[in-house]
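All protein chains but one are shown in place.
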Amino acid sequence: MIIVIKPNTSREGIDQVIAEVAKLGYDPRPIFGTEQTVVAAIGDERIHHTLESLNVLPQVQEVLRVQKRYKLVSREFHPEDTIIDVDGIKVGGPHFTVMAGPCSVESEEQLLSTARAVKAAGATILRGGAYKPRTSPYEFQGLGKEGLRLLQVAKKETGLKIVTEVLSERDVEHVAASADILQIGARNAQNFQLLIEAAQSGKPILLKRGMSQKIEEWLLSAEYVLAHGNPNVMLCERGIRTFETFTRNTLDLSAVAVAKAESHLPVIVDPSQGCGKASLVAALCRGSVAMNADGLIIEVHPHPAEAMSDGAQQVDFKAFEKLMADLPPFLKLTGKGM
Amino acid sequence: MIIVIKPNTSREGIDQVIAEVAKLGYDPRPIFGTEQTVVAAIGDERIHHTLESLNVLPQVQEVLRVQKRYKLVSREFHPEDTIIDVDGIKVGGPHFTVMAGPCSVESEEQLLSTARAVKAAGATILRGGAYKPRTSPYEFQGLGKEGLRLLQVAKKETGLKIVTEVLSERDVEHVAASADILQIGARNAQNFQLLIEAAQSGKPILLKRGMSQKIEEWLLSAEYVLAHGNPNVMLCERGIRTFETFTRNTLDLSAVAVAKAESHLPVIVDPSQGCGKASLVAALCRGSVAMNADGLIIEVHPHPAEAMSDGAQQVDFKAFEKLMADLPPFLKLTGKGM
Amino acid sequence: MIIVIKPNTSREGIDQVIAEVAKLGYDPRPIFGTEQTVVAAIGDERIHHTLESLNVLPQVQEVLRVQKRYKLVSREFHPEDTIIDVDGIKVGGPHFTVMAGPCSVESEEQLLSTARAVKAAGATILRGGAYKPRTSPYEFQGLGKEGLRLLQVAKKETGLKIVTEVLSERDVEHVAASADILQIGARNAQNFQLLIEAAQSGKPILLKRGMSQKIEEWLLSAEYVLAHGNPNVMLCERGIRTFETFTRNTLDLSAVAVAKAESHLPVIVDPSQGCGKASLVAALCRGSVAMNADGLIIEVHPHPAEAMSDGAQQVDFKAFEKLMADLPPFLKLTGKGM
Partner (left out) sequence: MIIVIKPNTSREGIDQVIAEVAKLGYDPRPIFGTEQTVVAAIGDERIHHTLESLNVLPQVQEVLRVQKRYKLVSREFHPEDTIIDVDGIKVGGPHFTVMAGPCSVESEEQLLSTARAVKAAGATILRGGAYKPRTSPYEFQGLGKEGLRLLQVAKKETGLKIVTEVLSERDVEHVAASADILQIGARNAQNFQLLIEAAQSGKPILLKRGMSQKIEEWLLSAEYVLAHGNPNVMLCERGIRTFETFTRNTLDLSAVAVAKAESHLPVIVDPSQGCGKASLVAALCRGSVAMNADGLIIEVHPHPAEAMSDGAQQVDFKAFEKLMADLPPFLKLTGKGM
């Protein structure tokens, strides 16, 4: 770490910083500049005490971190792309994966008709929420275990793999019994206990970026999963919260390029949550492919205007079929295939 | 709800909207304006299907919500201030409450010396993290149950009540056994399962605002607690995430005034997290009092430069004593007393 | 507009709102719901007094706008794409246009070598700042008139058209004499006097989105130009300011899709400002094409590490050549050609 000392600090003040740096386990190296002094603290920042606490000293202007905070998720540590095997479906590397299905599982008919439609259009993984995190306690909270049962029925019929959200540590075990991928939603992106318990289930994890999570923090959430023994994390960009209100969130497609450069993990894009408007989904799917994403997770509903959650962002079967038909030539240009 | 229809929509398009509104359980009332048609949907938005799904129809420009989404937390529903009894300490109404202590419980000596110092300066509730939500898995995660034991020791010696964070549903029961107030942290502000389980413990809840939570959403998180039978929620403003980097977060003091106008619940301010810089804490405490907050939660450490977490924002004993000495004349002007 | 009245308001309070609505020039139509009353105000919001002032009345909960605020830029008003003729180069519709060149004009050699390189790679318009808006007064402010002269030299030699920023009303006339397109920078996106004076020059305008400008506000800035008689506006998405710090700004590629749906104006993307990192530019160019942008404006420098401004985001000649070579197959899929 680098400790920047304020201009005009006395030698005594500088020495106090040097002493604290040494006390906290680093080798201090002062550099006396023309205007200001900085103290470089030599040592591995990941195993020592952070020196950010030195900001509290009145003579310290700033403490600058040198090392990256993530390691297992880092491409520096693991240069080749991670490819995850989801019960026979590959995610990452040359593979492009489409996950699709309703926001919420509402009924057998709704789920099965959607499963058939998304399969016919080329999806290989079925999404569907059984447990729904809803902003208000008065909104539809999902069918729970009955929803999981219906997902199993759909899997049996169509052969699609299942991705569904887990909201609670207490649900990890039974959700893991029904799902091929556990989704950690944006609101739980820093619910570290849930991350750890999901990691320990051994199932692949789809980790949504938190609504106001910096890319570094998102990678650190993934680091929690890897550090608890589960290497199978798919990062999912789903839009961040900004001042813009025309779209529900601001889909950060740069983050796809950044995440793929910084990490070896596959990156999936959720354009439905990302914009909140069905009419924008197809364009964002094409943009995601061109940005080299490894897959998409798309909300599809037989009749979005009557959906029990997030109808505004769900596409119907016809729109889904059309957007899927547009993707292969773009994919070909990126060297990936569905 | 109000459905705004795009200009130049055919009568048939308008009728389709009217039919959907009726189908979804509302009484539709079209109003034909000079430029555009709107359809007012008469009915209680809290018990019906939301009509936001109608945004998916191509002729719909926008769907506008009329009713507020929260009810139990609302001052419309409950005009008098809620006063919460924390094992004999009153929070809310005419009472001003100071909670103080270290970011993390680190050792018996650290905790007890701090407890004595904050008590001497006028705090009545001791804060201290036993379970710490840390952005990186390599950072100090708290002492866990040993931390809870030390909080009990400090309570026994000083008589201070205890507020500490609960991170996991699986910890609610034993944390509730050691704490007088359960804190739900910013990262878990929309971890609804944890909110529900904490609510059911019967303990008063200190609910931090999420890092990117709108005031409405923060009140809806509180609504979850009340809707699950626990009326004792303290709202805690702790800064929101913005583009500003000089301060760690942007403390939203307007939100104190808004929350107190919209809700009957007490509002506590956390200036330590709110700015991330010890040197700003005293000024923010005075500002919070003047804005009519019901209390403060302040991080205090015997030697902040060597703290195991968030040292930069912790004040030492002397600074805490001084800032506490400044508050009484301000409090007197607001009609509150410690 | 729709005025939402608080629950439990007396009939007298409702009548006061109705009377104000009528006084301010609208035809008031109250709708009495089961929980709340709303008053629809019939009339053209664009020519009447806004009713948002009614928010000040204690019985008013909220005032909701019905009409869109822009008209001339709106696709509702002008369904076909606008195609702008920049001294023979077409922008918009089926045409895809690449503008490229250094952030700042630094010297004749720097500019000419860059002009030749970008032309050879397929750009048709040369960018280069002669007047630079710099955050600090101590940073390089551009060569001014000498920079404009060098741009003319480059135009004469290469035939490239010129786009350059105008910072001051006092410079509009002489910048317009040297440039084919006047750029309005993000910091001046709501400098309405500059917009008006630039509009009146008759030159095409490249209008960058302000750093924290909502899409609606960006379109309204364009509306200023059209309302002052100049139909030739290119909207330029260049990233918005968010909490993310890994990238300099967050490039909002959804805004491309939104702007093209809402407006008939061409939309250009600036990936260099958008991310602030040269290594991300190529991927963002591909993403922009796939999102159906009408063009790109890219910063190119002979030796970015020694650039006098924004070196970190400029690509060198080789990287530019490579990224340009990647675009044609993507463009072909969108039906556009360079």
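Think of it as A, B and C in the order they're written, each chain with its own count starting at 1.
Convention: contacts are C-beta pairs under 8 Å (C-beta built on N, C-alpha and C of every residue); 3 or more make two chains touch, one makes a residue touch a chain.
Just so we're clear, the structure is a prediction, and the values are computed from it rather than from any experiment.
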{"item": "Visible contact partners (per top-of-document touch definition) of the missing chain", "value": "A, B, C"}
{"item": "Selected residue (touches chain absent from view) among A:29, A:174 or A:318", "value": "A:29"}
{"item": "Among B:14, B:290 or B:338, residue touching the chain not depicted", "value": "B:290"}
{"item": "Option touching the unshown chain, where A:14, A:38, A:285 or A:315 are the choices", "value": "A:38"}
{"item": "Touching residue (missing chain; options C:97, C:124, C:188 or C:273)", "value": "C:188"}
{"item": "Hidden partner chain, residues of subunit C it touches", "value": "20, 23-24, 46-47, 49-50, 52-58, 63, 69-70, 133-139, 167-170, 187-188, 190-194, 211-212, 217, 220, 223-224, 227-228, 241, 277-279, 304-308, 310-314"}
{"item": "Residues belonging to subunit A that touch the chain removed from view", "value": "2, 4, 6-8, 29, 31, 33-36, 38, 40, 42-45, 61, 64, 66-68, 76, 212, 241-243, 245"}
{"item": "Where the missing chain touches subunit B, by residue", "value": "212, 214-216, 240, 242-247, 250-258, 261, 274-275, 279-280, 283-284, 286-292, 329-330, 333"}
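FYI, only the chains that are shown with their structure count from here on.
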{"item": "Chain ID, smallest distance between chain and overall C-alpha centroids", "value": "A"}
{"item": "Centroid distance [mean C-alpha coordinates] between subunit C and subunit B, Å", "value": "38"}
{"item": "Mean-CA-position distance for subunit B and subunit A (Å)", "value": "25"}
{"item": "Mean-CA-position distance for subunit C and subunit A (Å)", "value": "30"}
{"item": "Per-residue multi-chain contacts in subunit A, two or more chains", "value": "212, 279"}
